[in-house]
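What follows is a single structure, and I will ask about it in a moment.
Rather than the whole complex, this shows some of its chains in their spots.
Chain nomenclature is as follows: A and B, assigned in order of appearance, with residue numbering initiated at 1 for each chain independently.
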Amino acid sequence: MKNSNIPNEVLNKIIEVPKTIIEAPINLLKQLTPKRKKKTSSKIGLPPGSIVYLGEKKVDKVTIKVTEYDEAGAETYEIKSVEEIDPFTDTPQVTWVSVCGLHETEFLKQVGEKFKIHPLVLEDILNTDTRPKIEITDDYLFIVMKLMIFNPEQKILETEQVSFILGKGFLFSFSERTDEIFNPVRDRITSQLGKIRKRGGDYLLYALMDIVVDNYFLALEKTEERIELLDDEVINNPDQSQIQSIYNLRNLLLTIRKSFWPSREIVNQLIKDDSDLLDENIEPYLRDLYDHTIHINETVEQQREITNSLMEIYLSMMSNKMNEVMKVLTVIATIFIPLTFIVGIYGMNFKYMPELEWPWAYFAVWGIMIAVVVGMVVYFRRKNWF
Amino acid sequence: MKNSNIPNEVLNKIIEVPKTIIEAPINLLKQLTPKRKKKTSSKIGLPPGSIVYLGEKKVDKVTIKVTEYDEAGAETYEIKSVEEIDPFTDTPQVTWVSVCGLHETEFLKQVGEKFKIHPLVLEDILNTDTRPKIEITDDYLFIVMKLMIFNPEQKILETEQVSFILGKGFLFSFSERTDEIFNPVRDRITSQLGKIRKRGGDYLLYALMDIVVDNYFLALEKTEERIELLDDEVINNPDQSQIQSIYNLRNLLLTIRKSFWPSREIVNQLIKDDSDLLDENIEPYLRDLYDHTIHINETVEQQREITNSLMEIYLSMMSNKMNEVMKVLTVIATIFIPLTFIVGIYGMNFKYMPELEWPWAYFAVWGIMIAVVVGMVVYFRRKNWF
């Protein structure tokens, strides 16, 4: 807890890094506002199922990667239009179509027609302010989740929406910008690591959702680091700027909670669902994922409670600091006020003041004054006042 | 977060706009009081189902617009009495009767008799303080919702009650003042945009409820803007007037929550209901609406939590500001008190004070005093006290 032996420069450097993380919630809130504004301004009264992209254009070019695999082998292509998917979907292989970038709505419309996806589903994919949800129909499963990824360059936590459509033999994943975080799964497919090639699209869906969930553990590590640093700072060196950090941290935790909270119910619905799309032996994996979602929710709540404690401690430390200043200053004033009174006495101009004539009076006054000071200091010390 | 480089005039103008919004909750509360007073004063002991209008008379003239449509075509008339609806209701077309203004209770009584609506339903339509609710009978669905619309002229958020009665082939909508916000739906009907003409009255009900719900997103954007502005103000320039803004914002959010909260249950009941009035393929739309209601409720709760944080920060900032004033002032006082003591010493009139005779004594005293000041300033600075 005590970092007093760490030089301040080092400490500051450590603290510097995550400070930028903490700027995140405000950026996030700022980004959210225009999005929602667009929605309400442009969409109120529009027919439902209108396929209009409502997010920010985050990448220049939409990329569509197709990974097709079965136990025998795996291939990864990049395609341009939905016609190119055609051959894959009829094969018994698993076809994973990963769409990065959502502003070219034409492709999505074609997917909707070809795979008979409900227009409201397509609307939800494009509206990046959709609440995380699951829709189960006879033909496909539709899942929306929020990804919380740490941007190592800008050192902020960014939310992004990912959606999955799982059908017979195919899985679509939609990312706002890039599907880089899914690369480990693609690598496992190509390098035949683990059982992924032996399993169907449901296992692939699980693997991708697992990555989304695991990224929250990373985000919570970042917030926990920040809590510990703030903790140290607040206790050892309380300062007016920390209140804003605590406020930002609180709002960040609120954002994380809001983004993640529905995930628990999504996974729970997957477990309870007995659709043909999900194999029986996927259940242990989903239950494991479910435990992770509970774990994350509990950790968020715990961090929120710690942050609230931190707020109270901050307020108490600030008031202690102020009190200390006031106390010392008041003590000084208090000591000199009686002294000033004493010297004032002998500044009076009465004709008959016997002391004025005594040769040793001046020195006696000095003696009295020193005695008064010593007495007061001893008294204050004994009362522990400074 | 930092707006310090924005000139104050610009900032004030930005802030000025929503300030009036924030006056809203008090106006709202003021309006609510007389209404409820009327209710209790005039209605306690009256037989239930008494058809008496209990709201404020908000428009001069009651307007009744009828929109009749099927796949083939659509027509919009304005009518005066319930007899004129007669021909429409027997046709296979969908007949949407939109009543704006509620103080002419005669029309409603006729509707009640003709369409066999329960007197309590009519009472609920007229009592503009009804809690949002849904009543499902064999013959009709009755829904009361609160509309929260932003009045761009007065720049306040106003609540208004809207009610819907959905029967076979007809839909009644009741507004307190105007049904302007439903115009986009009427336009979609006349211009054949989207699928609305191919669907029945249930889809029309959904479309109208969707508009009511979407207006809450707009209201929450207004409150969110206000939170962000207050946030900036509180952190950069804390000031006594902000407490009232925060208090008003809190009450506004309480009002929004109370107005909207039951909507979730209303939509949920619609989804669970298997009455003939609702077609099967309306369900995905209702589930989408349900997700929106959850989203709004969560956002309200999040904004309430942020507002509470804001309150704590405000209090902390105000106390910091006060402490700073006190500190600087006390430091000044503390520096001069010892100096005053020193000059007091040499104001004493003792006969034997050797220093008084020394030619350089006066300058020495000045030297001592400057040394004391410098010493204290250095000490205070090192202790970070000012």
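Simple rule for what comes next: a contact is a pair of C-beta atoms (placed from the backbone, for glycine too) under 8 Å apart; a residue touches a chain by one contact, two chains touch by 3 or more.
Bear in mind the structure is a predicted one, so any value in this text is a computation, not a measurement.
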Taking the full complex rather than the 2 chains in place, the copy count reaches 5
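Here, only the chains that are shown with their structure count from here on.
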Rounded to the nearest Å, the gap separating the Cα centres of chain A and chain B is 27
Seen from chain B, its contact residues with chain A in the complex are 1, 183-185, 187-188, 193-196, 206-207, 210-211, 214-215, 217-218, 220-221, 224-225, 228, 235, 284-285, 287-288, 291, 294-295, 298, 302, 305-306, 309-310, 312-313, 316-317, 319-320, 323, 326-327, 330-331, 333-334, 337-338, 340-341, 344-345, 347-353, 383, 385
Within their complex, chain A touches chain B through residues 23, 26, 29-30, 33, 36-37, 39-40, 43-50, 118, 120, 124, 130-131, 133, 135, 240, 243-244, 247, 250-251, 254, 258, 261, 311, 314-315, 318-319, 322, 325-326, 329-330, 332-333, 336-337, 339-340, 343-344, 346-349, 353, 355-362, 365
